[in-house]
Structures are given as structure tokens and as C-alpha cells.
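The complex appears here minus one protein chain, its other protein chains still in place.
We call the chains A and B, going by the order they appear; numbering starts again at 1 in every chain.
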Amino acid sequence: MKIGVVVFPGSNCDHDAYHVSKHVCGADTRFVWHKDADVKGLDAVILPGGFSYGDYLRTGGIARFSPVMKAVGEFAAKGGTVIGICNGFQILQEAGLLPGAMLRNRTTKFLSQPVHVRVERTDTPFTAGLTAGDVLTMPIGHGEGNFYLPDADLDRLEGEGRVVFRYARKDGTLDEASNPNGSARAIAGVCNEGRNVIGLMPHPERASEAALGCADGVKLFQALTRVLQAA
Amino acid sequence: MSSAGSGSIDTAVLERHGLKPDEYDRIKAALGREPNLTELGLFSVMWSEHCSYKSSRIHLKTLPTKGPRVLQGPGENAGAVDIGDGLAAVFKIESHNHPSYIEPYQGAATGVGGILRDIFTMGARPVAVLNSLRFGDLDEEKTRRLLAGVVAGIGGYGNAFGCPTLGGEVVFEPCYAKNPLVNAFCLGIAKKDEIFLGRAEGVGNPVFYVGAKTGRDGIHGATMASAEFGEGSEEKRPTVQVGDPFMEKILLEACLEAMKTGAIIGIQDMGAAGLTCSTSEMGSRAGNGIEINIQKVPKRETGMTAYEVMLSESQERMLLVAEKGREKEVIDVFEKWDLHAEAIGKVTKGKRLKVYDGKTLEADVPNEALTDQAPVYDRPWVESVNPAAAEDLSALIKPSDLGEVLLKLLAAPNVSNKRWIYRQYDSTVRTNTMIGPGSDAGVIRIKGTKKALAMATDCNGRFCWLDPAEGARLAVAEACRNVAAAGAVPIGATNCLNFGNPEKPEIMGQLVAAIRGMAEACVALDVPITGGNVSLYNETDGQAIYPTPVIGVVGLIEDATRAQSSWFKQAGDEVYLLGTTGDDVGGSEYLKAVHRRVAGRPPKLDLKAEKRLIDLMGEAAAAGLLCSAHDASDGGIAVALAECCFVKEEAGLGARLDLPASALRPDRQLFSETPSRMVVSTRDGADLETLAHHHGVPCARLGTVGGDQLTVSSGGDTLFDLPVVKLLEAWTSLERRLSQR
Partner (left out) sequence: MKARVYVTLKKSVFDPQGKTIHDALASMGYSSVADVRQGKFFEVSLEGVAAAAGKKLVEEIAHKVLANPVIESYTVEVE
């Protein structure tokens, strides 16, 4: 089992995802350079957070044209597991591998804070083995995390069971105050139709060790390594 | 030798360059001839206060800079201390005050960019940032606009770069209205024996330029930072540089990777005074010269003269010296990151900086004349005596409801929760943050070791205004105490001295006294100063800021699991006050917020008592005796106890506490800002008492943690009894108040 963490120019959570995958979960992990034209030999690809190309056009708007993204697209089409965290999620949206787009947070400001997310679906490789309704605490750190899709598309997304995470209160109930950025229907993470491409705005890799105050996020990485190992 | 401009240097030209006639005479003596305009430009930026420290240099020499852990003291891009495991903590604090007033977003952003570059230039990966900010009254619309811009700029740059902000300070006082202070601290980790220096060693080695292209931005930024503001300052906008955090991020990765090749000899970032400073300083430190051709310098604009290229302060640029014959290794790394390392010159014998434009020699200057031999002034100064310090505070009206006073203090902008600010800064990227913003100190673990580092910045400007020497001593003590509260042993410090116009003897007196106080405290508390920055001329229309010698202290926690935060952890834990409370309302938050006065003597610091407390804290934390620790400072013991009941921004546990019987009037007992005090909670009260006794630190058991009320009495008489949620509501009220505007 081998996990790749893509390094785009401006990625700044690449070391973090690598650290948790390799040192916390013990998975065989390597970096993948954005100019690489293939992702051969990998069982899963993580697109980490950061500010690829400074997010100067739109968040993830330039990175999606990287050579590696063509390879990631092909990998995903064949059923390969792809996880996008924060900027990685935004890149997947820009690349058309995940639905929706991110608007500026409704506060208009960057938000760095812990949030609670409710696990909605456990039929993805990032949430397998968890229980629907589980509430995980992890940080967010973004200025554009306000998930947008037109209502009809949202209905379809919900109907297909593709909302994987929602911002919630600690007890799992939903309310306006616990939706930090104003995301439509409190969506914090979604998956594609094949359920092999998953994106989320919160950072599970930053909440994966008790020494840092919370280890909820490691459950997602552990789910991933379990699923890959079983495959 | 180009004679462009020579002969046209008159007093108007000198004035535009911020040079005095006698300084011009010195330039002529150093050159043995008249300078041309390009050369005059080089001198003007290098001899500016910002680059030369000409007013402060003789006094800065009195600061302690050595110690067994110090690997690199002042004079390089940043200081470095040994933290064991073959690692070094590389850190520094720097100001970007003037640019931030002129253009808050970009001024603050490039301030962060500059300090990050200082750190990674040393071969260290930046892992933590603190910001020490000061603004005018928050009720002023202009202050809120400045604050919003500065905070957005810090976040915009630091977040994109990917270095967590762990805390700092935000202070509001009217004196900063037109001279806000933006001081940024950064800490990085490097291998101890792989620290890079800004030295142009090896005659014949190539000199490379990497990073962003050079434009006309920022020309004369260094001289601007050394000028007093007056009417029309806001028109100076064009000299403000624009930051590019994306470029900085790839520059960081490329530089660290290039350093690993072993082909880099020396490296320096281009900050203030750009190419001029980096070429002359690198040459000067190594006792060599540097020769460059400005035609090779990558430029963003056309038709730039040697003068403009040398003085440009375009951001995100580095100068490096590589080993001859290994150029390709360096070039290849930068190419990988889509950056181009451009060879613009070479290291030469003979200690001269020579600037060519093609074949034309545009400047030929002994580089030591620009650096070490820059003017040093022993400016006249008078011992600072502030009449406000002598005001009698014995007749203060006694407030009828101490609980109301506490709520008022908790809601005061200088005390209240600052989440509305720090929520805009990424505080958890890099997965090292153990304690983020909002506690006494920020704490990061050091991956690959068992250790953690704590860091804090401090300065109480009111204390310094009332008594600069005492204020500076108190600043050092508080910063050390803050890292000690987190469980760390203070091991090194960096300073950022923000003052008014040093040409005024009373301002110069403040600077001299503050440096004296800082030196005394650093010696007594065993924290050498490894570098820093001086920002003078923080005056507008003759109104100076409070003397503000900000200090950043780094502390080492040998066992990261011993790091502790400020809030109470568990019902039943015992609460102790370490240290004693004196009659110290002079300059206090209480005096300001309730009695509307800034007066009286600041608290008298007993450095020996402070050292005993810090030593005790280090041992108690290492022994695992403490559950929480919080220093009592702004707002006194009452505010400190209330803050112990807040878990970040949520209500935590209350406590029922009885302060030691005291002859002090209750308001003074609660709100005095006596230093050398700490509120701790423990499950090993007896052991703590024994240890405190052993260290000679007064240790009083106040009561136990529990419930949802904070009840405080003294000698049995209840002083206040308030629900934690009500205290929290006051403490977080500012955020709501601001969002409703």
C-alpha cells in the first residue's frame, strides 16, 4: 500500500499530511511533484492544503492545470482513491472531479478555529468504519470555504448521498452558529459519484495526535489505510 | 567610473537623501573624492537610522548577548540558540511600523515577509510567528481601519506562506494613533551545524540573485523608516512595497533545498536597502569585496538606473554566494521551483563594492564605509523624568462594587479576548501547535525530539512611559514569566525597540534608560539578547509614542508533555498564588480603565524574586506538579483568576478562593499589577509548597477549583462572587461590540 501526497507550488500542508500518513499511521508515503505526469504505483493520492500558486486567480484555479492533475483525473476515473483537504478540495472542484465551488467565507475573513463536523456517510474510503452521526473536532483554516451549488444540484447531491461531512454542534445537531463559513446546507465535505474522490475543508491532519490536543482526525487516515490494506 | 550626477549634489539633494552636511563630509573622506549620485544613494540608505543603528549602537553594545546556548548573537540575519538534539532555535523580532501606517495591509504583510526571510536565510524553517501590535484608541474609526488592514495583511501573508501564528499582543493607547507599531517575531528550527550566514567568503565565488524581479518599489524605504511623520505622509504611498507570499513560499523551499546541496557559501535576504545592504554587508562580514553588474539583475521595469536597482526594496529577493564550479547544482534546484538563479557578479579581493552597468563602473565604494564605519552618534540625552510618575495615587476613590470593576476590566480592549483578531491567523498549520493564541505563551513541539518551545512577546508601554528603565525590566520579566507559565525555561531573547525622535534629548533618555533596564533584567534572568531591531522616529507632528521596548523570549520545555496552559483543568485541584501582592496600581489597567488616569510609579521589580519564581516554575513544571499556570499582570490577580476560568473562548471551571489577609485596600489587592506572581493549580499542593519554600518563593493556598462561580474573598470577606459565564461574557464582549458596528 502506498500513499502519495502531491506538492504543488504553494502547498503548505503537504508536510502535515505526509507526517500523519507516514509517522502517525505508519503508511508507506511519498511526495508527488506537481510536474509528474503519472501517479503510478500509488494506491491513494492526497491533495494537501495550502495556497497553490498563491490562490491568485481563484483557490485551486491554477493548480488544476498542473501535469499531475491530468494523471490524478485518470487515476480517479479508474477508481483510485483521491482525498482533497482544504486547498486540495478546492483544486478537485476546479478540476471538475468534485462538485461545487467555494465562495468567500460569509464573514469575508479568513477563519482559523476548531469546528465540529458530523460524519454523514461511511461508504467512502476516508470514513469507512466510522458511524454516521459521529462528531469529529478538527481545525479549519481558510478564507474561501463557503460551499456553493445551485439548489437543484444540492438536492441531487443530497439525493445521491454524496454529502460526507457537515458542520455541526458538538452534539451533532445543526444550527447556523456552527456553520462557520456559510456553506450551503452546512456542507464541509463531499464525494464523487464513485465515492472514491473525497474533499473536505477541515484539516484532519492537524487533529491527529493527542499531543496537539485532539486526535479525532486520525480516524479518517486510519480508515483510509485500513481500506487500502484490505484491497 | 560614471560621473552621472556628480557635481550636482547640493544641500537639497542631501536633504532628500536624509544626509547631514557633516555626514556628506565623511562620505567624501571615505571615498577620497566626491561621490556620484548612485554612491550617494548607497550611503544614504546604509547610513539611515534603520540600517546603521547610528543613534542606538553605542547603547545596544551594553546588552548581554552571550551565553552557553548562544550560537549566533546580533549582527546576522537572526540570532540562534542551542536547544539540544543537534538543533538550533533561530529567531528574531522586527518592526514594520512606518510602512504599516502608510499602507496597513501591505506594510504589515511585507513586515511578516521580511522576518520570515530573515529566519530561512539562516537555513532554518520558520515554524512560529508572534505579532506585537499597538494602535490608537479602538473607538476611533481610523484605528479600526488600520487594525483591520494590518491584521488582514499579517494573515494574508503568513497564512499563505504556511507558518502558524501562535500569539503576541494587541494594545490600544491613544499615543499610537498616528504611529501604530507592527512588530513581528518569527522562530525557525535549523540543524545546529548547518546554520547559514550572510558572508561572501571565497574570492572568485559567484554571486547569485534569486527570487522576485526588481522594480522601482520601495526606493528609499529605509530612509522613510527613519523619518518623523508629518502632514503629507500618506502621500508617500508609492514607496511601499507589495508582498508576494507565494513567491516567498517557493523561495523558502528552493533555498532550503539549495542549501542541502552544500554548494551555498553564504546567503542574505534583501530587505531594507535591498541589493546595497546585502552586497555590502556580505562583503564586509567576510572581509571581501563584491562586484556586480546591474544589467544581469532581473528587472520588472524598463530603463532602471544603477541608482534605482541598488536602492529598490522589491520584496522576496535573496542574494547568495555559491561555490565556484558548483553553480549548476544551485541553479538546478531553483529551476525545479521555476525560479531562476541569476549570476550577477562575484566575490573579489579588496573589500570594495563595485557596481557596474555593463562596462560602466557606476559605484566604487569601500564596503566597510557603508557598514561598520557608518556614523555612530552619542546623542545628547537627559535622564527621563515623567511628572506623571510622581502623582499621588493614595486618594483614589474606592469603588463600591469590585465585581463590577472586574467586569469592566475584562471588557477593556487591552484585557479582553482577542479571538476576533487571531481567528484570522492560521495557528495550526505544520501540526506542531500545542498551545496557540490566547494563553500566556505559544507552544510548539519539536518533531523528532521530546521537546517543545514556548515563546512570548511583552511590553507595557504605560510602565515604560512612566519609568523607561523599570518598564523595560518589567517587560523582560513578564516575557520570561509568560514562557515559564507554559512550563518552559527561558533561554534567549530578541528585542524591538520602538521610540520617538532620538534627536530629542528626552526621547534619547528614554532609549538609554530602557536599554539599561533591559540589560539588567536580561542578565539577572539569564536570557541573552541574540538580535533584534530598533525603530526610531515614531512621532507624528511632534507627538511621540510611549517608549515601547518590546521583548520576545524563547523558552525550552525538555519534556513536551509538561507544557501547560493557563486554564483550570479539574474540579478539586488546589489553587495557589506564588509571589506576593504589593500596592502597585501605578500605570495599571485598573487606574486607566476605572479612574481614567495614566500615572504613578510602575511596580518595582525585584529581579531576584523574579528569578526565584521562574526557577521554581521550571522545576515544578518539569516535576509535573502543575495542572495550569497563569501569570498575574494586566488587571491584577482578579483578572488573572477570571482568565483561569476560561478554556479558550468557552466557560470552564470556577473556583472558591480566599486571598491571603492583607493590609491593602481590597481594590488594590485585586487589581495591583505587582510582578513576579503566578496563579497555578495543582494536585500536589504539599510538594509544591515544599518546592516553593526551597526556592524562597511565597506560596499561598487560595482554595479549590470547582463549580461555575468564581468566588474570591480576602481574609474571609467576600470581594466578588460572579458566575463564570458572566465573566466570559464581559471578556468576549468586545468581539460582539465590534461586529455590531
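As a convention for this text, contacts are C-beta pairs under 8 Å (C-beta built on N, C-alpha and C of every residue); 3 or more make two chains touch, one makes a residue touch a chain.
All of these numbers come straight from a predicted model, not from anything done at the bench.
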Missing chain -> touching shown chains A
Contacting the left-out chain in the complete assembly, out of A:A44, A:V117 or A:L149: A:L149
Given A:L57, A:A77 or A:A132, the one touching the chain that is not displayed: A:L57
From the list A:G10, A:G54, A:G73 or A:G100, which touches the chain that is not on show? A:G100
Absent-chain interface residues of chain A come out as 57-58, 61, 65, 93-94, 100-101, 103-108, 146, 148-150, 182
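Following the convention adopted for this analysis, only the chains that are shown with their structure count from here on.
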Between chain A and chain B, the Cα-mean centres are separated in Å by 35
Which residues of chain B touch chain A in their complex? 152, 155-156, 159-162, 244-247, 249-250, 337-338, 419, 422-434, 445, 447, 560-561
Give every residue of chain A touching chain B within the complex, in rising order. 9-10, 12-13, 15-16, 19-20, 49-51, 53-56, 109-113, 139, 141, 143, 203, 205-206, 208-209, 211-213
